[in-house]
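All protein chains but one are shown in place.
Lettered A, B and C in written order, each chain numbered from 1.
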Amino acid sequence: MKKILNNPSDLVPEMVAGMVASYPQYVRQIPETTAVVRNDKAFTGNHPAKVGVVSGGGSGHEPLHAGFVGLGMLTAAVAGQVFTSPTPDQIYAAIKAADQGQGVLLIVKNYSGDVMNFDMAKDLASIDDISVESIVVDDDVAVEDSLYTQGRRGVAGTVYVEKIVGAAAEAGADLKSLVKLGKAVIEQTKTIGVALHAATVPEVGHPGFELGPDEMEYGVGIHNEPGYKREKMVPSAQLAKELLDKIGQQYTGGLSGKKFAVLVNGFGATPLGEQFVFANDVLQQLTDAKATVAFTKVGNYVTSLDMTGLSLTLLQLTDDKWLDYLNAPAATIGWGDTRNER
Amino acid sequence: MKKILNNPSDLVPEMVAGMVASYPQYVRQIPETTAVVRNDKAFTGNHPAKVGVVSGGGSGHEPLHAGFVGLGMLTAAVAGQVFTSPTPDQIYAAIKAADQGQGVLLIVKNYSGDVMNFDMAKDLASIDDISVESIVVDDDVAVEDSLYTQGRRGVAGTVYVEKIVGAAAEAGADLKSLVKLGKAVIEQTKTIGVALHAATVPEVGHPGFELGPDEMEYGVGIHNEPGYKREKMVPSAQLAKELLDKIGQQYTGGLSGKKFAVLVNGFGATPLGEQFVFANDVLQQLTDAKATVAFTKVGNYVTSLDMTGLSLTLLQLTDDKWLDYLNAPAATIGWGDTRNER
Amino acid sequence: MNVEQVKQWMQLYQTEIEKNKDYLSQLDTDIGDGDHGNNMARGVDAVAAGLAKDNPADLAQTFKSIAMSLISKVGGASGPLYGTAFLEMAKAAKDSESDIPTLLQAAADGVAKRGGAKVGDKTMVDVWTPAAQDAKAGQLNAANIDKLVEATKPLRALKGRASYLGERSIGHLDPGAVSTGMLLKTLLQATAK
Partner (left out) sequence: MNVEQVKQWMQLYQTEIEKNKDYLSQLDTDIGDGDHGNNMARGVDAVAAGLAKDNPADLAQTFKSIAMSLISKVGGASGPLYGTAFLEMAKAAKDSESDIPTLLQAAADGVAKRGGAKVGDKTMVDVWTPAAQDAKAGQLNAANIDKLVEATKPLRALKGRASYLGERSIGHLDPGAVSTGMLLKTLLQATAK
């Protein structure tokens, strides 16, 4: 394992320190935590009280979540250890920092650990009379869903949920309508990922699983969770077809005639050039399938350390407002912006 | 070699097609080329004529250059084959597309191929009475400089040159003053890179060089050019010290008391988390050295396919205007922005 | 159970976890994300530091100190689960309960409620719930605990990360069940005399 680190166990605090030192125009650290909260002038100065939006989870998915804290997206974010849910005390600190008297919405990815830790934080906050609600992102359609299991994982689609809900909160939506909005968006968000090489957790020191020199894992999660099949590498166009077919089955009536936002998401070690080759195939095949694409992002948004591979997310835009929220201004490290001066 | 591609020889056209299909709000393809030109409404609609800014080079460095085409940065960009300078006819097409009657500035990275191909394109454009000037970026201080050799390579610092010159052009500066500005900025821009794993050119199929399981190459270029030494891995803080020392020697009087813009640039396969750990060490050591940091970017800006490693760039801000240009609005794929609706 | 016994229990558990850190992470690599050993090691270290710092006077405060250390240092799934177990024991101790079966029942109920898992879902609940019953029946011993842990092997996971593996989770021990087995066996050792 070769990584640019000091002590692996200091990775998360040093990374968070690096983020706030590099981008103080967006984020500051909440003392004694590895959580960050907005630090832009629109937030630190006088401003109308809005619903706080807080997310978080294990580290290793950067820029998710701290990289999406800022005007128009998250109010605060909590970073756990690598691939390990953060603890309730830290989430609670983030809730307090984000609360402006209008309540706080938690965006939780569907993992037992995250769900339980965010639940415990909610309990702590209720003692302070902060109204806290949560929505659980479970966009990974590679996993069979069932009422009797853990359900689907939350993966790359989370960034679109954070963008849309964050923009709505910025526009002044109340807690109740944010919950409704978030659940509706999650319902329409479907992702599948593929890995060419597994991620290496620094404290473990070797890849989570081994793939042959020409093998690919379909349906992989963002923590080295194995997928639904392992096969020989195929050309990008064929891969696009496989993933679009799988995702298309999740929408009643398939893809045809529907309007989508598309996210091609690199897992950390996949060059942007390859992501664009894949995006080209995806967009072409969507056009061929008579689907409309109204919004596209291509890049590393929800990564898995040094995993090679990518995921494809489709979000059916059943409400035109969602597209406005996707296009709304945002000033964060990871979504991109240039207006805020340091 | 595992890559998400179709035919490796189609990589560049398919990648460019993917870029324009994903981000039509920023770029459109110049017909029969792999060059792109601005497609935002501010450019395609009525607007005062400004100097066009054109860059380009071999592919494999995405988001450089096409990812920096848009309001406030480049007017057009040309993509050559992987790691291979583009041809004069394509550069010439980009010059024509970028020209608004005020002349065109070429930003060229210092490689024989790029310099010669851009020179030939300049010759072609001169026949059309387009005034074309060029500046040559040579920020890689790992290479010994000399009048009698090729000189230093152009690497990650190119993105700051493109940002500053692009912002000045957007603000209405004329060709002559842009040349002057660009040369002054290049003079103050110093970069060194390190590799943990070399890049694999798709048509070659194996890494450009082999490093041992605990080795690191110092002073590597962005095309697998070897550096000045190969040594055992060291902790991030020690790496930061080595690179800052090397770069500091390039400024008369060292780093102390000077004001910098800093760029920590990932080479393509290095997780953002590690880049932030390294940025944390760099920023701390700069503070300790009594240097001021007024602007920071951390991320993949000038990559080298799937190379693992990163580079550190310092740009001494000898003129306060440069900081304004760095902070000025820009709407491109790679620098980041959210305002332009598709 | 008294404060001294709990402290000894935690010491024994710390030693056991440290010895088996890599083993637990390996189990979690097979059907999870490979961090269970690290998570638990971080937890038991925090528990030791917390007890030294808090120096709790009674059983309730002791359990609460342990719970807070686990909740605020472990994270992941096991943090809130083990944290809840000790928080529920703290509550029971506050109500002057100190006998092991009653405390274990409170802990087991807390774990089951927090995670929503049922016996047979291939989680630590598969050890906690029947072990509490064994304790009530006076049959909590190392052999029975081992049997409960072993029994997770042939199951298909329905909760936690291992559930994403579906059929492929069959044939592996559940890491949380293994660490729960260690917790209960060190409890027996600490309270044996």
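As a working rule, a residue touches a chain if its C-beta (ideal position, glycine included) is under 8 Å from a C-beta of that chain, and two chains touch if they have at least 3 such contacts.
Just so you know, these numbers come straight off a predicted model, no measurement behind them.
Trainee: Can you list the shown chains that the absent chain is in touch with?
Mentor: Answer for the hidden chain's contacts among shown chains: B.
Trainee: Based on the whole complex, identify which of B:Met1, B:Ala42, B:Met120 or B:Ala184 touches the chain you can't see.
Mentor: Hidden-chain contact among the options goes to B:Met120.
Trainee: Looking beyond the chains shown, say which of B:Met1, B:Ala184 or B:Val204 touches the absent one.
Mentor: Within the whole complex, the residue contacting the unshown chain is B:Val204.
Trainee: Which candidate, B:Arg153, B:Lys190 or B:Lys258, sits in contact with the chain we can't see?
Mentor: Final answer for the missing-chain contact: B:Arg153.
Trainee: Using the document's contact rule, name the residues of subunit B that touch the chain not shown here.
Mentor: Looking at subunit B, the ones touching the missing chain are residues 58, 80-90, 111-113, 116-117, 119-120, 143-144, 148-150, 153, 201, 203-204, 208, 221, 223-226.
Criterion: only the chains that are shown with their structure count from here on.
Trainee: For the protein chains shown, what form does their contact graph take: line, ring, star, complete or other?
Mentor: Graph shape here is a line: each chain touches the next, no loop.
Trainee: State, to the nearest whole Å, the distance from the C-alpha centre of subunit B to the C-alpha centre of subunit C.
Mentor: 53
Trainee: List the centre-to-centre spacing of subunit A and subunit C in whole Å, with centres computed as mean CA coordinates.
Mentor: Chain centroid spacing, subunit A to subunit C, equals 31 Å.
Trainee: CA centre of subunit A versus CA centre of subunit B: separation in Å?
Mentor: So the centre of subunit A lies 28 Å away from the centre of subunit B.
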